[in-house]
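Shown here: the complex without one of its protein chains, the others still in place.
Labels for the chains are A and B, by order of writing; each one numbers its residues from 1.
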Amino acid sequence: MSTETKPKAELYKRVDRIQSLVRDQFAFLRQDRLAFAGVLVVGAFVFTGVFGPLLAPHDPIEYTVRDQAGSILRLSGPTGAAVLGTTAYGKDVLSQFLAGARPTLIVGLFGGLGTGAIGFLVGLVSGYYGGWVDEVLMRLTDLTFSLPFMPMALLLLTFVTPNIWLMTAIIAGFLWKMPARVVRSEVLSVRERTFVKSARASGASDFRTMFYHVGPNVLPIGFLYTAYGVAWAIAAQASLAFLGFGDPTMTSWGRMLRQVFESGNMRIAWWWVFPPAIGIAAVTTSVFLIGRAYEEVINPEIQTDQ
Amino acid sequence: MTQFQRFLAKRLAISVLLTLVAVSVIFVVLRLLPGSPFEALVTSGNLNQQQINEIRSMYGLNQPLWQQYVSYMGSILTFEFGYSILRSQPVWSVLEPRLVNTLILLVPALVTTAVLSSSLGMYVGWNRGSFLEKFSIISTTFLRSTPVFITGIFFIIVFAYNLELVPAFGMRSVTASPEGYAETFLSVDFAYHYVLPFTVAVLYYSGDFLLLARNGVVEKRGSEFLKLHRAKGLSEMQQLARAGRNSMLPILTYFALRLGMIFQGLILLEVVFGWPGIGRELVLAIQQQDYPLVQAAVFIMALAVIIANLAADVLYAYFDPTVSTNGSGSA
Partner (left out) sequence: MSLLEVEDLKVTYTTDDESVHAVNDVSFSIDEGINYGLAGESGSGKSTVAEALLGLLPGNGTVERGTIQFDGKDLTSLSEAERRDVLWEDIAYIPQSAMDSLDPVMSTGAQITQAIHNHRNVSDAKARNRVRELFEIVGLDPDRIDDYPHEFSGGMRQRVTIAMALALEPDLIIADEPTTGLDVIVQDKIIDKILEIQERMDSSLLLITHEIGVIAETCDELSILYGGKVMEQGSVDNVLVNPTNPYTMGLKNSFPEIEDGDADPVAIPGSPPNLNREPTACVFEDRCPFATDECGESHPDLVDLPNRNHRSACHNVEEAAQMRRDAKAPETWDIPDSDADGSDRGEVVLETDGLEKYYEQSQSLVSQFRGEDPDYVKAVDGVSLSVRRSEVLGVAGESGCGKSTLGETIALLEDPTGGEMVFDGEPFEYYQDGNLQEFRRKVQIIFQDPFDSLNPRQTVRKLVGEPLTIHDYRTDERERAIVETLEKVGLTPAEKFLDQYPHELSGGQRQRVAVAKALVLDPDFLICDEPASMLDVSLKVNLLNLLRGLADAEDIGIVYISHDLASLVQVSDRLAIMYLGRIIEEGDVGRIATQPKHPYTTSLLAAAPEKDPTADRTRVLLDGEPPDPVDLPSGCAFAPRCPKAEESCWEAEPGLDEAGDADHRAACYVPDDESESPASKGTAGDGGFETPVDADSLSD
């Protein structure tokens, strides 16, 4: 856009702005202790997702824990050989837990981003143009609302061998309706604001008005729903895996839970249940808590006097 | 024609159209994706080619696709769901009891949670900043963001396995063989099995209602009209009642939408608790590739959502005296 002759200065300024932005966000989150705890949990989760497989003491699937005698150690509680115990098949729970974070992270992150991005764009375009564009896009969201997510996802996954990217696509393909509706209604009110009219009056094109004037003012809501999208995507991925429609080649937390459940060992093997269950619950709850902290700020209606 | 009737007619037309499109999508997904429903039977060696052909023609699968489509549309829209491939029973007689089981679990749960958590939400919204507000928000955030099967697993481990208060699985004891709905649902044995999934469902639904009610009341608290109510000398409770009344509409509409989703069941909840509802049946049917059952179940689910959507729109237009029914602001 801009043909500035001082790209360097501009770049410094931008870096500066981003730095202060990050600092502001951090300072803001520090104030809300819950949200801050959420940040720590999510931070730990991302770390595990990235480095977990490297940190895992054993291969989660190939390696079988054996006792001194060499026989397979099945359903053993936490011991020195397996810090978090073993599964019914003699696999190391800790290794599975560490390795299982990655697919959860990938689907959560990209599913959430996809949900947010598609929803934001659809909402923006639909709300800004109105008329038949709006009508078509909104009926499309109605359609995705009426088709039940879980059964449709299961159907699609029976025909195609599941892998995490496909799951990410399916999840984003169904969840974008949520941000789309909210962003649209937000756009509808921003569109009526004077500065948008003023932009049109000064000759700004639709594209420019939409992305420079309307877009930035609904971006916070878009971010918020991206965060929620991450939580939804993680929950959806875990649910699909729990039903046995996960990527069969990868250990994920949902798949771990399915294995305990299927093998009928839930009653005894608490060490096998709790790591993945608490992991999923902690991450989804944390993401929501962070989102809520922002919602209190973004939603002008509920940010009245404290 | 009044404006309201016109609005109603438009919404109806849209709903009918949506139903047609949704049904077509289901058809496309089921027929165009690779894999045949009889592969499982063939590979298991139970049928020879002759029998397969007979069955294929029985289900009309040997006709060209468009004819299949037409007859499919015709039958599904007249609620003729055909025969379940694997259960060899009419689809409806398989689905009906499952649907009833789901509704008996979830409708009371939804109503309970709508009443309880909305009231609680209004109360904590009014007493903003209280400990109760923080606590209820954190706990419901946890309950609504955590996948329902994980909450279910926690509850089973605590209440069924460790405290051994209630059974963990199923809708009634293996030995029980009741006749008819009344006998099934009015027994102590059923109540035993009912408590845990019911509680988890109530808690799972609670978050949205609580936040909706709370945000509504918080928003109304700062409003000008409440200031006037306060100036008139209304007591705290009377003011809260007005703030609550003014936040009812979103809650009502949300309730209608949720009610529509109930027909999908809480699939994961039903699976974890072994509840013989429609969601669990659908998962089984998908795993076994029982087409007629799947398409009927998905159709019922979609239809319920579309009808609930319609109901929510109409509720909104009907009950909000200020909303204009022609979509945009009044001219």
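Everything that follows uses one rule, which is that a contact is a pair of C-beta atoms (placed from the backbone, for glycine too) under 8 Å apart; a residue touches a chain by one contact, two chains touch by 3 or more.
Please read these numbers as outputs of a predicted model, since none were measured by experiment.
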{"item": "Omitted-chain contact residue, chosen from A:Leu166, A:Ala199 or A:Ile278", "value": "A:Ala199"}
{"item": "Residue touching the undisplayed chain, where the options are B:Leu234, B:Leu257 or B:Leu284", "value": "B:Leu234"}
{"item": "Positions on subunit A contacted by the hidden chain, ascending", "value": "1-3, 193-195, 197-205, 208, 212-213, 216-217, 304-306"}
{"item": "Contact footprint on subunit B, counting only the chain that is left out", "value": "1, 6, 9, 222-225, 227-236, 238, 242, 245-246, 320-322, 326, 331"}
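The rule is simple: only the chains that are shown with their structure count from here on.
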{"item": "Mean-CA-position distance for subunit B and subunit A (Å)", "value": "24"}
{"item": "Complex contact set, residues of subunit A against subunit B", "value": "34, 139, 142-143, 145-148, 150-152, 154-156, 158-160, 231, 235, 238-239, 242-244, 257, 261, 266-267, 270, 273, 277, 280-281, 284-285, 287-289, 292, 299, 301-302, 304-306"}
{"item": "Of subunit B, residues touching subunit A in the complex", "value": "14, 17-19, 21-22, 25-26, 29-30, 33-35, 128-129, 137-138, 141-142, 144-147, 149-151, 153-154, 156-157, 161, 215, 218-219, 221-222, 261, 264, 267-268, 271-272, 279, 282-283, 286-287, 289, 294, 297-298, 301-302, 305-306, 309"}
